[in-house]
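All protein chains but one are shown in place.
Coming up: chain A.
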Amino acid sequence: MTDQPQETTESPKRQHRLHPLKKIEIIVRGEKEKFVQDLLEECGATGYTVHRDIAGRGAHGFHEGRLLFNDRAGLVMFFAVGDDEMIDCVMDGLTPLFEKSSGVMFVSNTQVVRLEKFLEEDEK
């Protein structure tokens, strides 16, 4: 996780402004999809993207689902963007999970144009 301070930047050519936020990417087994969904919602993520049935190699070997007859064996990947508070909350929930289940999360700085899409009502 990188922690460089970021400031709102304005594009010299355009009228729009870029706002700093954090992005979290989470990869878990299919059977934990519901847990991550609930966690993101509870932590105030205004939205997220899911990729199902992805493949990859990790400490526990290669994982690949065969979607046709098993929705649980594959890996799913979540993307979500939000402020520090939301990201911290998600990390707090995933840290204990990863003590027992396989999975990874990556947090990085990112920038968005439409800030209001990524913050809860009372934070705007």
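Going forward, a residue touches a chain if its C-beta (ideal position, glycine included) is under 8 Å from a C-beta of that chain, and two chains touch if they have at least 3 such contacts; residues count from 1.
Definition applied: contacts and distances are computed from a predicted model.
Participant: Name the absent chain as its UniProt record does, using one of the following: "Respiratory chain complex I subunit 1 family protein", "Redox-active disulfide protein 2", "Probable inorganic carbon transporter subunit DabA" or "3-oxoadipate--succinyl-CoA transferase subunit B".
Facilitator: This omitted chain is identified in its UniProt record as "Probable inorganic carbon transporter subunit DabA".
Participant: With respect to the chain omitted from the figure, which of A:L18, A:I54 or A:L97 is a touching residue?
Facilitator: A:L97
Participant: Extract the touching residues of chain A with respect to the undisplayed chain.
Facilitator: Those residues of chain A that touch the unshown chain are 32, 34-35, 38-39, 42-43, 57, 60-66, 68-73, 89-90, 92-97, 99-101.
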